[in-house]
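The other protein chains are all here in position, but one chain of the complex has been omitted.
Showing chain A:
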Amino acid sequence: MKKKKGNREKANVVDDGEAVQMVANLITTKEEKKKDKSSKKKRKSQEKNNACVGIDQLGDEYEDHLQKQNGKYKKDRKMKKKDHSSSRESEQLVEMSKAVDEDEVYEIPSGDEDCSKGMKKWLTKYHQSRPGLKVLQQRIDDFIIAHETKLEQERKEKEARLTEGGWILVEHHKGRKKTTDSESGTTVGSVSQAVVEEKLAKKKSKELFDFYRFQKREAQKNELMKLQSKFEQDKKRIQQLRAARKFRPY
């Protein structure tokens, strides 16, 4: 099963490659197309004919496509069988959808009366989301109050649970106003970020890194390791470049 999946992915990639080719062709041939309008007209009429039998054609094309792919994976016979069964399925599917629609173009109503979908919905949504500053203010206030009470309640519940277990929560209230956030150690409010960073930088510079001999040795070793890893990376890159065959002088 796994193997099959892998193959499928490959097929996907191949398909994409083809699309890419088509782009290249299309963009370059566009002008030519314009020039020979007559042939285009022919093609158009052909296409119109095709449109009638469009679905069958699509199925056929699809099968063709698969066969092409099968050619590529001839080795895997099992795969081929599976593919065939799936293509049959797709035909069924296409027939099914044909039965549904009877070749008619489905008419989408403009939906001006219906607010559940489409343009009307977006417009109503837009207008509903802008009730005015006062209302918004009120809403947010309500939300915050609700949110706070919720948090408070949670806290109380937690406390209650703890007391039930025989624990008592001791709170510390005294002392000066907090300037640092207890969890992250960052400054809040009065002390500016820049000052803290400066302090940190100063602290760092005081440490000596080449005091002991083993430190020096380690540093050298690290340097060497770095160089080695860079060398390995470069080697790998050259291999990649070679593999990509980018260098085409002639």
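By definition in this document, a residue touches a chain if its C-beta (ideal position, glycine included) is under 8 Å from a C-beta of that chain, and two chains touch if they have at least 3 such contacts; residues count from 1.
Just so we're on the same page, contacts and distances are computed from a predicted model.
Protein name for the hidden chain, per its UniProt entry and selected from "Phosphatidate cytidylyltransferase", "DNA-directed RNA polymerase subunit", "Nucleolar protein 6 isoform X5" or "Eukaryotic translation initiation factor 3 subunit C": "Nucleolar protein 6 isoform X5".
Contact residues of chain A toward the unshown chain are 8-9, 12, 16, 19-20, 22-24, 26-28, 30-31, 34, 44, 47, 50-51, 54-55, 58-59, 62, 86, 89-90, 93-94, 96-97, 100-101, 105-112, 114, 117-120, 122-123, 125-126, 129-130, 133, 136-137, 139-141, 143-144, 147-148, 151, 177-179, 181, 183-184, 186-190, 192-193, 226, 230, 233-234, 237-238, 240-241, 244, 246-249.
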